[in-house]
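Only a single protein chain was left out; the remaining protein chains are all shown in position.
Letters A, B and C mark the chains as written, and numbering starts fresh at 1 in each.
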Amino acid sequence: MLSFENDYTEGAHEKILQRLLGTNLEKLPGYGNDPYCESAKAKIREACECPQADISFLVGGTQTNAVVIDALLKSYEGVVAAETGHVNVHEAGAIEFTGHKVLEIPQTGGKISADTLDKYLQDFWADANHEHMVFPGMVYISHPTEYGTLYSRRELKDISAVCANFGIPLYLDGARLGYGLMSNATDVTLPMISEYCDVFYIGGTKVGALCGEAVVFTKRNMPPHFLTVIKQHGALLAKGRLLGIQFDTLFTDGLYFTISKHAIDMAEIMKDGLRRKNCSFAWESPTNQQFIILQNSVMEELQKDVAFGFWEKAGDEHTIVRLATSWATREADISSLIELL
Amino acid sequence: MLSFENDYTEGAHEKILQRLLGTNLEKLPGYGNDPYCESAKAKIREACECPQADISFLVGGTQTNAVVIDALLKSYEGVVAAETGHVNVHEAGAIEFTGHKVLEIPQTGGKISADTLDKYLQDFWADANHEHMVFPGMVYISHPTEYGTLYSRRELKDISAVCANFGIPLYLDGARLGYGLMSNATDVTLPMISEYCDVFYIGGTKVGALCGEAVVFTKRNMPPHFLTVIKQHGALLAKGRLLGIQFDTLFTDGLYFTISKHAIDMAEIMKDGLRRKNCSFAWESPTNQQFIILQNSVMEELQKDVAFGFWEKAGDEHTIVRLATSWATREADISSLIELL
Amino acid sequence: MLSFENDYTEGAHEKILQRLLGTNLEKLPGYGNDPYCESAKAKIREACECPQADISFLVGGTQTNAVVIDALLKSYEGVVAAETGHVNVHEAGAIEFTGHKVLEIPQTGGKISADTLDKYLQDFWADANHEHMVFPGMVYISHPTEYGTLYSRRELKDISAVCANFGIPLYLDGARLGYGLMSNATDVTLPMISEYCDVFYIGGTKVGALCGEAVVFTKRNMPPHFLTVIKQHGALLAKGRLLGIQFDTLFTDGLYFTISKHAIDMAEIMKDGLRRKNCSFAWESPTNQQFIILQNSVMEELQKDVAFGFWEKAGDEHTIVRLATSWATREADISSLIELL
Partner (left out) sequence: MLSFENDYTEGAHEKILQRLLGTNLEKLPGYGNDPYCESAKAKIREACECPQADISFLVGGTQTNAVVIDALLKSYEGVVAAETGHVNVHEAGAIEFTGHKVLEIPQTGGKISADTLDKYLQDFWADANHEHMVFPGMVYISHPTEYGTLYSRRELKDISAVCANFGIPLYLDGARLGYGLMSNATDVTLPMISEYCDVFYIGGTKVGALCGEAVVFTKRNMPPHFLTVIKQHGALLAKGRLLGIQFDTLFTDGLYFTISKHAIDMAEIMKDGLRRKNCSFAWESPTNQQFIILQNSVMEELQKDVAFGFWEKAGDEHTIVRLATSWATREADISSLIELL
């Protein structure tokens, strides 16, 4: 059985596990106060070219979104997001659980535009009744988006400018950030993200870690007593080393980027193969998630040998299906997939 | 430098890490739907002699307490706990963050008594104004307690009976459960805990796992859609295997009990040595945490060579200090400690 | 200066104030346990033809929505509402403050349809990922809607059937219920609302009371310890008599309906006048709120003499404006308004 179901079907990159083994019996302080966390932070700061960055490690994506958004918003504020944004759809209401509304705005291919955002914010402040509404207190984007798409440098810069103009932070969900940075079709780098975003996270879970996301506050804007806020959310690990060691490994010798590049290479090979088989793509994705339109009968046949993700129906006779590569994808599996089609 | 600071200074038991390595490239479903989670649950059910138990794996102790308590309480209910209970003091308000009050009752050595509890609950319901107060909706105990002490079977049974009498669940925080079960001075077994408690958790983080706690609902009383509740709390791991594999290993061939027994053996050796050195114990603890009273000058001297936990001042010239053993403690280190004293 | 700004510009119906005066020095129990609350409840039950109804009095609309929705939803559930619904737009996030998401669905003229609702609920349950999403736990509609429109009996019945089919309660926000019931263009009566809705509220604030809304649970489904939930929300009045006396007065000799009918009569006269002046209506409203499209220059001129509500821009040169009548509107003021136009 082949699997292209998602990018978290395997455990962790071998180097991470070896490192956990190698350091296992060292007696280390808890709660992230160990030298591996420190070292990982230093390496991330360097990769971001952002020496003043404050970095914290959290366990998973929904947790990270909830903690960061709740920590940055005032009680009467909500977070602006694409109606398709992960925080708005697939996080079981984790944001609302913390008391904050997700303020939906329209999107295209999972992306919001600076213009749409600007209009939304202008309209809010112009509304005579805005004191009876939820204040837009920050902006959430994902990069890559849930649709595998990417913001261009220009788009990111423009959105950032709108946020700055309204004095609210821009937060980038980088659950799959590595795959975005290593795309062949991007002009966005990690230092640019550090420049344009007030806070973002570098996804580990989907990019080779057992678990873990690195939150980066780029503007000396980490909320006070953030460790206590993390604990209050039930998100503080006693053995913080588990996250520190993983990110230290991922950011040693560019491992994070190397393995992300591998996923992109695999995705490109997959795309070529799919095109050769005359597959229709639901939309163009330059990252590790590919979305193709299959006739239902073909899909059912394929399911017997391949695990993949259902995305949505496309009319009565077709379905959009997601095929994901990852740091762990083997080229042989892609060949087998193409052959099967 | 010796360390008896706590029971989470090392990584994980070697067998866990080897198992993570051995299964690393298996492609497994996410969110706890993998066979290792299933297998671990089956083994825990067996160890609990509770075939109907519903089990979920969570990442850490505070998170587990917050998720379980919030999931079981109605909005107008609070959780009754010893004033020294972990949920009341050292969890950064994680329970209140979910909207619920911790209802303090008096304790002795970290333990509540059935009588105190019964009186509290009687008084609540007899109070003409109780509709203006927070309803006691469940009872929280820890075993071992924060003071290393243990409930006897009789005590547990009596508390359980009071809870049943008032129709509210009894929840046992077993962050260090292994050390309690393997104590030489206990008559409480895991099946008894399953019988007397409506829900409890088997601590992994402090008993040999990298992270992870196993929540056990014993009375077919797991809240509906508990997975969604977990996700809403930001507590759902994409790679649920990380927890399943660890608990499957811990509950294979009794590893959890073997390594807990080791910690107890080490604690007993330490106690003997301390007694020989005429150390005063702050109170009797039959588990892996020992609390001794040191003259401040002695304590300062000792600190140069040994890491330990400060508990509290005992007058102006003495301090209560905590020395913890664990699954990873080496006997040689205890000898060195005793020598130093 | 004329005012048609809204339906809460005056104090209360004279009879209410007289009744408050007449009962003022009676010594009454607090928290709603007085005979006036009891009497009011009995009269409302009768008007609803719903002898088993459980009724509670709350102070204002947003408070009522937050308390009822929070009390009925499980923690992992949200409330389905029109994207234009009051709870989604103009309540400062009061629903999310209680931890629950408002699940938007499309609307027409402020109304949702049974079909749209059914499709939404079908899709939710069919979604393989629905356990990662907020569960639709109840449905919110307003009647009249924010646009002054009304559901027909058929529409209400169909929505009710969809809710029953999915086992979730239907909640009707009746902030302006009197104006809906007395409309010349409705086939919906109070007993029908009691039949089709699981819970609804009869608005007082906008229909002649100083403050106050009467929540009606129609299916023996008032949440347990609802008084405590109300108190927890800061919504319990010590002098519950203030609400009981008002509703008792409103439901004596049909006062609530008489004064609502007056507002409708005034609205009809206003509509006739506006039509004679060739005003364009933004949409047809059969209740006390009328929405007309004014050229911006006309609007600015009118503002000098008349207070009204801005609704939204209609292109660059026109604005939609709201004119509201109420229980207190005088016909002479309408004549003056029409003259001015």
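As a working rule, contacts are C-beta pairs under 8 Å (C-beta built on N, C-alpha and C of every residue); 3 or more make two chains touch, one makes a residue touch a chain.
Nothing here was measured: the structure is a model prediction, and the numbers come from that model.
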(request) Quick one: jot down which shown chains the absent chain touches. (result) A, B, C
(request) Pick out which of B:Gly30, B:Gly93 or B:Gly273 touches the chain that's been left out of the picture. (result) B:Gly93
(message) Tell me which of C:Leu72, C:Ala92, C:Val139 or C:Leu337 is the one touching the absent chain.
(response) C:Ala92
(message) Please identify which residue in A:Leu2, A:Leu28, A:Ile55 or A:Ala71 touches the non-displayed chain.
(response) A:Ala71
(message) If the hidden chain were put back, which residues of chain B would touch it?
(response) 75-76, 78, 89-93, 96-102, 104, 128-129, 131-134, 310
(message) Touching the absent chain: which residues on chain C qualify?
(response) 3, 5-6, 8-12, 14, 17, 20-21, 23-30, 59-67, 91-94, 97, 205-206, 210-211, 228-229, 231-239, 241-242, 307, 328
(message) For chain A, which positions touch the chain that isn't shown here?
(response) 70-71, 74-76, 99, 131-133, 135, 224-225, 227-229, 231-232
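One rule holds in what follows: only the chains that are shown with their structure count from here on.
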(message) Please identify the chain lying most centrally, where each chain is represented by the average of its Cα atoms.
(response) A
(message) As a quick test, compute the distance in whole Å between the mean CA positions of chain B and chain C.
(response) 50
(request) Take the average of all CA coordinates in chain A, do the same for chain C, and state the distance between these two points in whole angstrom. (result) 42
(request) Hunt down the residues of chain A that sit against at least two other chains at once, touch-wise. (result) 91-93, 97
